[in-house]
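Only one protein chain is missing from this complex, and each of the others stays in its spot.
Here is chain A:
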Amino acid sequence: MELTKENILTLLEEVKDPEIPVLSLVDLGVITGVDISEEGHVTVNMTPTFAGCPAMDYMKKDVERILEKHGITNHTVTMTFDKPWDSNKLTEKGRQHLKEFGLAPPPKYDLILDLDILEHVKCPYCDSENTDLRTPFGPTLCRSMHYCNDCRQMFEQFKPL
């Protein structure tokens, strides 16, 4: 395999969020940079979704494991806040995977996030917007909990940030 940024990103598609196994780190938007030096040293920059997310360390190790599995031993994987994560960084493919997984994807927003958008999140099961926010905190830091008044189910949303 030729060492190119595109090829490295393809390899990293294999690394999934351990708590949302349908979502790759690339689709999650936490891979913020891939750099290959002239000597062939691969640098991957990552950034946490939520600063306190206990899965980030695990994901970083997974990235190192995948690189080594493909014979790339000359690498540095760094966690940095240089390009901080926000939920607009989730790819369209990632959003679709979240919905299929039963997690409402975060709505896209312009520049300033107004949390009023949490009030009527689209239900991932029946697409109704007749829903209520139950609590902005859920089973993991990145999820809020909602109730759909139409299909009468609790559901979770990947929080906009």
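Criterion: contacts are C-beta pairs under 8 Å (C-beta built on N, C-alpha and C of every residue); 3 or more make two chains touch, one makes a residue touch a chain; residues count from 1.
Going forward, contacts and distances are computed from a predicted model.
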Which one, "Ring-1,2-phenylacetyl-CoA epoxidase subunit PaaC", "N-acetylglucosamine transport system substrate-binding protein", "Cytochrome c oxidase subunit 1" or "DNA 3'-5' helicase", is the UniProt name for the chain you do not see?
"Ring-1,2-phenylacetyl-CoA epoxidase subunit PaaC"
From the list A:L9, A:V77 or A:L113, which touches the chain that is not on show?
A:L113
Can you say which of A:F50, A:F101 or A:Y125 touches the chain missing from this structure?
A:F50
State which residues belonging to chain A touch the missing partner chain.
47-48, 50-54, 81-82, 84-86, 113, 115, 118, 134-139, 141, 145, 159, 161
